[in-house]
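For this depiction, one protein chain was excluded, whereas all remaining protein chains were kept in their positions.
Chain IDs A and B follow the sequence of writing; residue 1 opens each chain.
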Amino acid sequence: MNAMRPLLGTYVRISVRCAPPELCHQAIDAAFAAIELVQTQMSAFNPDSDLGHIRRLAHLEPVSVHPWTQDVILLAQALHSQSEGLFDPGVAPQLAAWGLLPITPDSLVNTGPSSITQLNVKDGQVSSACPCDIDLGGIAKGFAVDRAIDVLQACGITCASVNAGGDLRVIGPTPEPIYVRQPRAAEPVFAGLLQDGACATSAIYYSQQTYAGQAISALVNPHNRQALLCPDSFSVIAPLCAVADALTKVLALTRNTALPCFAHYGAQPFITAAA
Amino acid sequence: MKWTPASALWMLPLATLVVPTLAHARINVGTEEAQQRLFPGQQLTPNPVFLTESQRDKMRELSSVREPFKSERVWRSADGAWFIIDEVLGKHERIKYALAILPDGSIKGIEIMAYVESYGYEVADAAWRQQFVGKTSVAPLKLKQDIQNLSGATLSCKHLTDGVKRLMVMYELALKNAK
Partner (left out) sequence: MLSRSFCLAALLAPLLSLLALPAYAGEGSFGWVYTLDLQPKGTLEFEQRLQANQGQAKGQYDLWQARTELEYGVSEDFQIAGYLNTSRVSANQNYGDGSTSGWLVPSSAGSSPYSRTRVDGVSLEGIWRFTNPVIDPVGVGVYLEATTGAVKDELESRLLLQSNFLDDRLVVAANLQLSVERVKFNAPDIGKESMADLLLGVSYRVANNWTAGMEYRFHNDFDGYSFNQQTQRAHFIGPNMHYATKAWWVTAAWRYQLKGQSQCWAPGEAECSNGRVWDSHSRNEVIFKFGRPL
């Protein structure tokens, strides 16, 4: 049984097999509910989300967040440390300046560059010493996919796939063929067979545009705040989709498939050259 | 987790059997996405139809489309709406499209499916497809009559119009009164 809904800024497709129809129905509904929760709490476009509260208030007083938000921030910080700062959701101000994200709240204007490391997370509360402007777009989609899979498994489903606009995870005994889209190419490229794992791909062909006469994209290097303009597709295979999602950003910025952070997470990166 | 990259598959003895089908397989996102675009949030169940020889002849006669219709790609909603996938000849390749018919028998919309960049061309233009919305099976559905042409895409426009006409004839003959 398949179902598809527009969420997380893309189409999310959940496919469930080897289970009776009523169970599939229930499980799929529950999985979509989980994804909606992630979207509500971690959307940069919703000022009342956990993320919105963090951006506006965390430097003034500790902000209470959903356990999943805490998990994401902790995971992001671990990834930041493992990737030596190449993965950093603190690029939000740059994206806001270019119009790719909503305008930074007044309280954060004229602050220095933000970094995920500035956040202090403990016991469901997030605080920061100074104003911190972060965007979880580089990891939240993968995280949502993982939560959906968790829900499906909790419902007793053993064969399923969750695909959020190319960030996907599969469970079950049948290997799933993975295709990578290419800009301007008619056919996606067949990349391999995946079983019980996740795949995420980053590329600029959907976010690339011009701002004030300069070409920009949504893939920004945290070290020099420059936009990535290379047209290739960057993919990572990993046990967890959130990790795969975050690591694609690291791969895109470095084009280096041998970085230690990939091995650390059991991830397999690959680059698909633009046609 | 088990990941077998495409490069490794070439070395497997099964590669000659498995890889050709995989390399040419098209992603099925097209069908679900088209269903969601035409019937957002609705549940559609597969409802393949069996067409008799005389029904097929009638469809061919009234639409002039000779390409045989694959009648297994028909879905139905609980309230009696229909979603049909069909293919017609385009300028170079085939055009795969989906037709949505409301319970009252009028056209809800048309989506040009999968890989719009490589076929469909100008027929993907939303304003052109909008001409079909609301038409029923009594409409002529003929290019240059009730459907206007798109400059430079006459062949695709004609085939798509004839294809939709054929599906509306089929609706009249086989789907309208289906239980």
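Just so it is clear, contacts are C-beta pairs under 8 Å (C-beta built on N, C-alpha and C of every residue); 3 or more make two chains touch, one makes a residue touch a chain.
Values in this document were obtained by computation on a predicted structure and should not be read as measured data.
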Query raised in the report: For the chain left off this view, which of B:L89, B:M113 or B:L141 is in contact with it?
Result: B:L89
Query raised in the report: Which residue from B:A6, B:V65 or B:V164 sits in contact with the chain not drawn here?
Result: B:V65
Query raised in the report: Touching the missing chain, which residues of chain B?
Result: 65-67, 88-89, 91-94, 117-118, 121-122, 124, 143-144, 149, 151-155, 158-159
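Basically, only the chains that are shown with their structure count from here on.
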**Report entry** Euclidean distance of C-alpha centroids - chain A vs chain B, Å
**Finding:** 34
**Report entry** Residues of chain A touching chain B in the complex
**Finding:** 2-6, 11, 13, 175, 177, 179, 184, 186-188, 190-198, 237-239, 266, 268, 270
Query raised in the report: Quick one: in the complex, what on chain B touches chain A?
Result: 1-6, 8-9, 19, 22-23, 25-27, 29, 32-33, 35-36, 40-41, 115, 117-118
